[in-house]
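Missing here: one protein chain of the complex. Every other protein chain is in place.
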Amino acid sequence: MAAASNTRINVTVWHEFRHEKKNPKVAELYPNGMHEAIASALRKSPDLNVRTATLDEPEHGLTKAVVAGTDVFVWWGHMAHKDVADEIVERVYQRVIAGAGLVCLHSGHFSKLFRRLMGTTCDLKWREDPNEREILWVTKSGHPILAGVVDDHFIIDHEEMYGEYFDIPEPDELLLISSFTGGEVFRSGCTWRRGAGKIFYFRPGHETYPTYHNPTVLKIIENGVRWARPEASAAKQTFGNRLMGWVDQKK
Amino acid sequence: MAAASNTRINVTVWHEFRHEKKNPKVAELYPNGMHEAIASALRKSPDLNVRTATLDEPEHGLTKAVVAGTDVFVWWGHMAHKDVADEIVERVYQRVIAGAGLVCLHSGHFSKLFRRLMGTTCDLKWREDPNEREILWVTKSGHPILAGVVDDHFIIDHEEMYGEYFDIPEPDELLLISSFTGGEVFRSGCTWRRGAGKIFYFRPGHETYPTYHNPTVLKIIENGVRWARPEASAAKQTFGNRLMGWVDQKK
Amino acid sequence: MAAASNTRINVTVWHEFRHEKKNPKVAELYPNGMHEAIASALRKSPDLNVRTATLDEPEHGLTKAVVAGTDVFVWWGHMAHKDVADEIVERVYQRVIAGAGLVCLHSGHFSKLFRRLMGTTCDLKWREDPNEREILWVTKSGHPILAGVVDDHFIIDHEEMYGEYFDIPEPDELLLISSFTGGEVFRSGCTWRRGAGKIFYFRPGHETYPTYHNPTVLKIIENGVRWARPEASAAKQTFGNRLMGWVDQKK
Partner (left out) sequence: MAAASNTRINVTVWHEFRHEKKNPKVAELYPNGMHEAIASALRKSPDLNVRTATLDEPEHGLTKAVVAGTDVFVWWGHMAHKDVADEIVERVYQRVIAGAGLVCLHSGHFSKLFRRLMGTTCDLKWREDPNEREILWVTKSGHPILAGVVDDHFIIDHEEMYGEYFDIPEPDELLLISSFTGGEVFRSGCTWRRGAGKIFYFRPGHETYPTYHNPTVLKIIENGVRWARPEASAAKQTFGNRLMGWVDQKK
């Protein structure tokens, strides 16, 4: 898949956008929705062409045209994974396999899309506690997704806990391991390839905390979008029958 | 998942079993079906408790009792992947995720089960040509799946070609790379883990060749079955909510 | 390399054995040395043929005959890595590359042998604090090295902290991640292959704690020894010049 655009990266920030409508605490933190907090941060980069899409729009905002025109998806869902239509999941899945990127955030681990791409349950442990602090340790310094993380760790003062065992396939790259106040650990930054597409899972982002106002978190999401973009001149993947002697016929 | 049996490994060799009924050449090579060629080789090992199951049996021979009682599945399918009921695929998938092993053979790469576990298209190049010879090169000497392969390669005089790009997730382990007369290469022995289950993909086995009478091929399948068996005393994977302070309450 | 013995695994537990002579606390915990605590646990298995070797013996107890007769080395060193003669390191290195196993324990991360095999500095963070508790989380349930670890984690009440970044090559398999009271995390169980040899690094084991009397720790070391043993019938790795037409000449 050639990039949808050679000059800018077309990003679609997809958000469930229901917690904000039901929970005043979330609405206060994210008056325009978490998707707008993320999208407005990304829009500061002139090379990113950012749109948003949400669950309760027609076709969840993911029409054929939108999906075909997207280079990288950012995905946040939680309470309504089951309300995402299978047909739309299939559409986005096919686009990722064909080369689009996916930055899957926090509770998106349980989305139909991520589970389909992983092939596992993606289950984990969790806890909401006001005293929970997350420390994210860098295990692959120099990876482009971590550009700008200048120390070998960073701290989020209040977050939900996610704990191992996290039922995912072995990551191609393990970038971050979190520790939590309660004693758990978690593989918080992981990458995989599926087909021609690149996937980055990034753990932080519970809806009742201001995580998507944290500059380091936003920087890593931005880096992830750039890393996951389709290559402009990637080898085409060809499949199917091929006759003996094809090598010599090329000349 | 504890092993279904502590003393023997319960193996179910699943086979589509349709080519043999339609193509006299296949029937001649495998008069009792490819599944019986494989199963009878495995039955020589007293620690393996081997049964077979085929597509046209009720529930494809994969009843709840059979699936629950299976430690390792061996799977061959080709022309009728679409005829395998989604409900049965789901049943076997859940058993693999819970810890059962899967040895996926040859054209099983396109089965619903394998694709579900991989999360990719599993597409590839192929060619049937009477002059095609496959050389399988060992890239991980000392792996238990390759026990008994005493040279650093082995040759199958006649086989179908499968060629890269093979659209799979990066293998956890790459054991064998094939070269073919026509110039293609293929990752012919690969392992992955999904949930608590172990998966081994092994390329050879086109229905019109006597591949499943080849002692080296049969030995590798047997090794794969042993490697993929559930561990008798594996850590249970626990998920869900966990309260702060659980560490101290354990004492 | 064929196994040095087909019937039993020949294990050499190598130990620096200096802390015990200088620090009464260590001597009290390990009156016969840490190597004897480990070796006596391994000797309970009739299929293991266990000897010990220590730094201050001639040739550090690692004569040519001992090295050639060893299937798996267990290695603990700390204060005297530099006193290990390069020639002896080379001898053991060559044996590992040829197929012997290595179980590298705790501060052995800084040994000449382990660094040579890794190709990196193997540096890390550390802290000795009486309030440090280590929780080791299983990230690959069902791996044979973790057989018998029945919960998804285990706890060591008092241990030295090791913290990321741990400067190692990406492990082939990541089995355990530790969290520490002070907030650090560490990749505590890792495997790699080098040549025909298998390597398992296992973190716990500070000399001032009774870690090598902990049944879970000892069980994992024993599992590691079995996992790292040479395969009895592994493919020989052949190198060097090979003439065109070798395939046809085989017939």
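As written, the chain order gives the labels A, B and C, with residue 1 at the start of each chain.
Quick note on the criterion: a contact is a pair of C-beta atoms (placed from the backbone, for glycine too) under 8 Å apart; a residue touches a chain by one contact, two chains touch by 3 or more.
For clarity, every value in this text was computed on a predicted model and none was experimentally measured.
Asker: If I'm reading the header right, one chain is hidden. Which shown chains does it touch across the whole complex?
Answerer: Missing chain, whole complex, touching shown chains: A, B, C.
Asker: Thinking of the whole complex, not just what is shown, which of B:15, B:35, B:116 or B:187 touches the missing chain?
Answerer: That would be B:187, which touches the missing chain.
Asker: In the whole complex, not just what's shown, which of A:34, A:89 or A:138 touches the removed chain?
Answerer: Candidates A:34, A:89 or A:138; residue touching the omitted chain: A:138.
Asker: For the chain not shown, which residue from A:26, A:66 or A:146 touches it across the whole complex?
Answerer: Selected residue, touching the omitted chain: A:146.
Asker: Which chain C residues touch the hidden chain?
Answerer: 97, 116-121, 123-127, 129, 131-132, 161, 163, 165, 167, 169-170, 172, 181-184, 192-195, 237-247
Asker: Considering the whole complex rather than only what is displayed, give the residues of chain B touching the chain that is not shown.
Answerer: Touching the missing chain: residues 135, 137-139, 141, 152-153, 163-166, 170, 173-174, 177-180, 183-185, 187.
Asker: Could I get the residues of chain A that touch the absent chain, sorted low to high?
Answerer: These residues touch the chain not displayed: 99, 133, 135, 138, 140-144, 146-152, 155, 172-173, 193, 196-198, 230-238, 247, 250.
By definition in this document, only the chains that are shown with their structure count from here on.
Asker: Mind checking chain B against chain C and telling me if their interface is mostly the same residue numbers on each side, over half, or mostly different?
Answerer: Since more than half of the residue numbers are used by both chains, the interface counts as same.
Asker: Round to the nearest whole Å and give the separation of the Cα centres of chain A and chain C.
Answerer: Between these chains, centre-to-centre, one finds 37 Å.
Asker: For chain B versus chain C, what separation do you get between their C-alpha means, in angstrom?
Answerer: 32
Asker: Check each residue of chain B and list the ones that touch at least two other chains.
Answerer: Residues 172, 193, 237-238, 247 of chain B touch two or more partner chains.
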